[in-house]
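Reading through the structure tokens given below for one structure.
All protein chains but one are shown in place.
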Amino acid sequence: MLYNEAGQFSTRYAQDRRVFRLRQDRHALLALLLFAFVAVPYLGNDYWFSAILIPFLVLSLAGLGLNLLTGYAGQLSLGSAAFMAVGAFATYNFELRVPGLPLLLSLALGGVCAALTALLFGLPSLRIKGFYLLVSTLAAQFFVQWALTKFSWFSNDSASGVISAPPLQLMGVDFSSPAGRYLFTLGVVVVLFWLGKNLVRSELGRNWMAVRDMDTAAAVIGIPLLKTKLLAFAISGFFLGIAGALWAFTYLGTVEPHGFDLNRSFQVLFIIIIGGLGSLLGNFLGAAFIVLFPILLSNLAGLLPAGLIDAGQVENLQKMVFGALIILFLIKEPEGLARLWQRFRERARRWPLRY
Amino acid sequence: MFKRSLLSSLALAVSLSATAFIAKADGEQYFPLQSYRVGPYAAGGTGFFGGFIDYLKYVNANGGVNGVKLTWSECETEYVVEKGVECYERLKNGLNGAPAAATNPLSVGIAYATLDRSTADKLPLITINHGRTDSTDGSVFPYAFPLQLNPYSEVSAIINYIGQQSGGLDKLSGKKIVTLYHGSPYGKETNEVLQALADKYGFSLTLLEVPHPGNEQQSQWLNIRRAKPDWVILRGWGVMNPVALKSAQKVGFPADRIIGNIWSNSEEDAAPAGAAAKGFISITTHPSGTTFPVTQGIKKDVIDAGHGDLADPKRFGTVYYNLGVVNGILNVEAVRLAQEKYGHKPLTGEQVRWGFEHLKLDDARLKELGALGLVQPLQLSCSDHEGGGAVRFQQWDGEKWNLISDWVQADRALLRPIIEASAQKYAKEKGITPRDCSQAS
Amino acid sequence: MDFFFEVLIGGLLAGVMYALVAIGFVLIYKASGVFNFAQGAMVLFSALTFVSLLERGLPFWLAFVLTLAAMVLLALAVERVVLRPLVNRSPITLFMATLGLSYMIEGFAQALWGAQVHGLELGISDEPLAVGGMLLSSFDLFAAATAALLVLVLSLLFSKTRIGLSLRAVADDPVAALAVGIRLQRIWAVVWAVAGFVGLVAGLLWGARLGVQFSLSLIVLKALPVLIIGGFTSISGAIVGGLIIGASEKLAEVYLGPFVGGGIENWFPYVLALLFLLVRPAGLFGERAIERV
Partner (left out) sequence: MSTRHSAVPAPLLALDNISLSFKGVTAVAGISFSVAPGEICALIGPNGAGKSSLLNVINGVYQAQEGRIHFAGQVQRRMRPHDAAQRGIARTFQNIALFKGMTVLDNVLTGRNLKRRSSWLEQALRVGRVAAEDDLQREAAERVIAFLQIQPWRDAIVGTLPYGLQKRVELARALAAEPTLLLLDEPMAGMNAEEKAQMSRFIVDINREFGTTVVLIEHDIGVVMGISHHVVVLDYGRKIGDGPPDQVRQNPDVIAAYLGTRH
């Protein structure tokens, strides 16, 4: 039996509260972390780090950011990319203009700037609900992009408005190599997911879900709606901001405001739809899907005899399959890949019994 | 475990498919193509990469480069930066043993994102007619080549042309010029230089921004109508161009006083505007048309043989297609030149870089290539990665482009200090020690 | 002062073009409660199909009819494949499904017709008309007239036909409509087909303005603030919202733009719509439901 639960009883609430209650799960997580931190840097190559693993990690984090707001607190947003942009450009400016500021601190401060921006555009959320709220997040999307392009101060007056990342150094250690950038990203993402996990299991997380499921009832039991919603916007903005900074610093090494356009917001939204709304694991699954699926498809198309299907048609096909999958997920598995995984795990817990 | 197994099975599939069907390709020179054939900018991508690929096929049909055959593979970027990066990482190591010569993304965003990587991987990054202006300074950017024309040269040449039309640069004083630019880093890039030129020559300059994507320009053109400028410089991109021409007609501004820049100069930019585009002037680094010996050769050896890359054969000889051909000529010439130094065999990116840096195309060589009049005379060096800086002006007659000027040169001496200052700033930000170009061979 | 009116009128006419796209949204939202993000993709698809047929030598009317037939087929497919399986799901889910739908339609349209830029001439000259010292675009006037005609046709359709009556019933109270034997699925298919028709008209007019190309699908972003101001459920709201957005964004760009550097048209309508919402949370013409607990 894979899962031997015999003898594992929670005798204290603290044990029951654990993120992973079962010993097997904790061991698996530990093994996974060890694998990611120790084995992967040795096994991976440049292509895997630069083109797959780093964007996967960063997009998982962005997914987490939006998931807190949309999946947990139930506030639909199409402004994710704007908050990512604020995080990226703020971090860049903190690094540039405050000499000697440690990288991690500028990253956190960049996140705070994004949080404040998100807070501002979240203000209407008390009065405006549902689709009407989209207009606020879209206003953020367009306004931020415009402001970052317009005021060249944000990009240190570079003529083209493109910022490029300073060397990645942390306490004297250089993280500029692909493996280094991967480890740096992984470290930040693991810490932030730990934080996210604590948040969704805390009082605030429950309040978010309460507001999501029925805000009138939430108000009646004394949950302060405005504070709860605004915190959702701010914390979501914080996570997205750091994701944006990582996108610029550890993934691309450069970024322009246009890199955080509406399509990026959609991409993050698709991650959480496919991965699973209101699931932490879902962010990883969704991001893995979004990163790997197009690459897989274009590689598979490469297998076909040349001339049968050109690169452009593959892209069109990918777009169609993508759209179809989104609809399919919404119809068949609204809780996303995370739910599939959960079912699989439940079966594994009972295996070999079937009931 | 599910996640891991999902990941690993995907990984397996990716690596399997990447390595399957290995065709022996030793002894060939490889061009990784970050192409884009769908999405909003597909028209540019299909034309450019069509011309590029057709030229490579043409070279192969005629024995390759000193016997070395050329090979290539495409990776669709859809003009999206991170897809371009993924393609770069996927293709940079060559194909089945054939080493990569250079990357040609034809996208400012992808070029920026792969700039550092190109330097680290020692793979030339070719940004023909676009890219970072300051990468012209090869001492700071050894692997970046904004061939023929960087953005600053572009506007300088346009101002020089307007000067010519007005009867001399001294007559520019008191003229009124409006620049209508795309609301993006690309669009804004030349604003400072334009301002500097305005200060120098004494014309008045009004900068008007059109928000991306540019499908509404009513207010900008009403402003233009009010300002009554002598000329409008159109720094457009994609849908912004035809809409600009249509909106100009709407407010009664004559099309022959509008000068399109290098990304407003294709058939796809003018034709959708229909009658409104008649008379529209734009710059080009190369004429459109099919009459050059090299394009005739492509027609004979590639297209008529049924191997042409264009889905729509009508686009043969268009601006984007010919740009692809020009780009092919420059890449292949760099390879040929480098072969003279390193031997007639497939070369590494580092070796091809040498070829680019010593690229020299005079009229005699261009004639040999059958590209006289298609490609401008070009000489690159360690400190000058642009090499040309000249454009010709063409006018749309409702059906096609007609050349209306000879080569007009940008004032490169004037621009050089600005470019160097910018490159120095970049070097400082990145901690790069510039090469000493007097020592370079 | 002339200039001011010129900007104002130009803006109002541009607003009509926005409203054209917004009407498609309103129809679908009214009948099926779906916020259809794919409307932009439908506009792209219809224009691309039309112009490709035209280029293959078909006469105008035949191309129009065939495109309309394609739009109806699309509507039927959407009803069967997307709406029916998602019945009774949350509006947000339906919205996200239309995001997926717009990807599908965009991919399909390009796979079918390619990604070239096409010019589209409707045979309406765009020479400016001088009226009392002001220049007016004859094309824009034509577009406004078309929009007016379209609204007239739609209102006749809804007030005079059986299907229109059932549609109004469904919009009022879906449960009651079901109870009196109206078949919801059929209504949905009809409404999506009508929205496809509106998309075709919008696609032709916008295609003639911009050229028929991928960017057509982006006009949905211009229609959103219009909807917000007009409310999701009112056609006249969409028209009024379009006029407000068109006029104010042009005036803002011309008179406010210079102070902040211009190029504000992308976000200005959204901020304006946001301000509207803070005063009237359900738009100008929308009704705010009383929450029952």
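Going in written order, the chains are labelled A, B and C, and every chain counts its residues from 1.
We take it that a contact is a pair of C-beta atoms (placed from the backbone, for glycine too) under 8 Å apart; a residue touches a chain by one contact, two chains touch by 3 or more.
These numbers come from a predicted model, not from an experiment.
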Of A:157, A:174 or A:203, the residue in touch with the unshown chain: A:203
Full-complex contact with the absent chain, from A:38, A:98 or A:195: A:195
Residue of A:157, A:174 or A:213 in touch with the missing chain, whole complex considered: A:213
Residue, one of A:119, A:189, A:231 or A:246, that touches the chain absent here: A:231
Residues of chain A (touch criterion as defined above) contacting the omitted chain: 12-14, 16-17, 195, 198-199, 202-204, 206-207, 209-210, 212-214, 216-225, 231, 278
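To be clear about the criterion, only the chains that are shown with their structure count from here on.
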Most widely separated chain from chain C, with each centre as the mean of CA atoms: B
Approximate Å spacing (C-alpha centroids) for the pair chain A, chain B: 35
Averaged-CA centre spacing for the pair chain C and chain A, given as whole angstrom: 33
Where chain C touches two or more other chains, by residue: 110, 115, 261, 263-264, 266
Residues within chain A bordering two or more other chains: 146, 149-150, 312, 315-316, 319
Chain C-touching residues of chain B, taken from the complex the two chains share: 37-40, 42-43, 46, 183, 207-213, 215-216, 218-220, 222-223, 225-226, 238-239, 242-243, 246, 249-252, 268, 271-276, 311-312
Of chain C, residues touching chain B in the complex: 3, 6-7, 10-11, 14, 110, 114-121, 126-128, 135, 137, 139-140, 206, 209-215, 218-219, 222, 249-250, 253-254, 257, 261-266
Touch list for chain A against partner chain B, complex: 28, 32, 46-47, 50-52, 55, 96, 146, 149-150, 152, 155-156, 159-162, 164, 166-167, 251-259, 263, 281, 284-285, 288, 292, 294-296, 298-300, 302-303, 310-312, 314-316, 319, 340-341, 344-345, 348
